[in-house]
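What follows is a single structure, written as structure tokens, with notes after it.
Apart from one protein chain that is not included, each protein chain of the complex appears where it belongs.
Right, subunit A next:
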Amino acid sequence: MDENVGPSEMIVHLGPQHPMQPGPFRLNLRLRGETVVDAEVELGFIHKGIEKILESKTYLQGIPIVDRICYLTAMTNEEAYVGAVEKLADIEVPERSQYIRVILEELSRLQSHLLGMGEFGEFIGFVSMFMYTIKEREDILSLMDMVTGARVTHTFLKYGGVRGDLPEGFREKSAVIFAGLKEQIAEYRRLFNGDEIYKQRCFGVGILEAKTARDLGVSGPALRATGVAFDIRKDEPYLVYKDLDFKVCTATDGDIAARIEVRLDEMLEAMYIIEQCLDQMPSGPLFYEDSLYGVRTPTMRVPEGDVFHRVEDPRGEMGFYVVSDGSDKPHRVKIRGPVYPTMQALPPLITGTTVADVAAIAGSMDGCTSEADR
């Protein structure tokens, strides 16, 4: 951005440390009065070089690394990486393992949306929302902990299956927690929509038109809030999503309130998916016995080739492009995260709004800088 300012202009640097989104990034705003006339995002404060690290690790060693791309979506990152390698090596996953994976993906979506919404509440001064959601999120995390043994970075998937079966009592505990969460979601809706400040700051603010959203390459809830029903789980079903009944949640207005509404709906839908999985889940092995990979071989070799595998992350389209040269380490891994386009779309989205709305709009996009930087 041009650093020269006009007589009635001012440049304001927001960040790199501020609560707009988890992780440091800097937003440079050119203001005329209170209106944002130009904006620029600066990244790179926590660039971890994960793509390079993955190239120097064997395929199995890579799984814990991809967890660290964004701690809110460790499970979907794993699914994207493991899924890509499974496609490359032609490894089949038994149905029971696939169901367990879907359950964990959806739990991951729940906890990510809960935290994202709570943080968003903070940006508009609705701090009690954070207190509510963090409590519910803890319950969901304890469910994931029960299965995987870890709260946020699970390393639970393995090529050709999962590390362990659902534990005793998972179904009963999840039923209790979901019943509570469903009531709680109704309560969130009541709190949001009954709040005068929320209404004034969120309805009709930060509107993203469907056409603009498509041109900006946005995906996930931010796109679905504009009415575009784009969901990888429907477009290119992975795991057992094609056998499950769920709808793609959309809203029409494309404003902040619509994005929150889509996330609330998606949480209900995620619970519905998990309940179906628990009902439909067949018994059977977690790994195919005759598979060459998985449990027994820490340094498996993957045939030459390349594959681009996409999954529906809580924030949108997560893709891994894995290139193999036939050795036990990937030749190249490209991580295509959903937050990259979301963050890129911030400047056009906040240009023309007032500086007071910037935090609310940026927060409602639910980005994760850690993932954009990788």
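Quick note on the criterion: a residue touches a chain if its C-beta (ideal position, glycine included) is under 8 Å from a C-beta of that chain, and two chains touch if they have at least 3 such contacts; residues count from 1.
Everything that follows uses one rule, which is that contacts and distances are computed from a predicted model.
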Answer for the undisplayed chain, UniProt naming, from "Hydrogenase", "NADH dehydrogenase", "Lipoyl domain-containing protein" or "Formate hydrogenlyase subunit 7", is "NADH dehydrogenase"
Kindly state which of the options A:E119, A:D265 or A:E317 is in contact with the chain not pictured.
A:E317
I'm checking contacts with the chain that's been left out. Which of A:D90, A:E138 or A:D235 qualifies?
A:D235
May I ask which residue of A:D90, A:E138 or A:D215 touches the chain that does not appear here?
A:D215
Touching residues (missing chain, whole complex) on subunit A
43-44, 47, 49, 51-52, 214-217, 219, 228, 230, 235-236, 308, 310, 317, 319, 321, 323, 331-332, 334, 336, 340-341, 344-345, 373-374
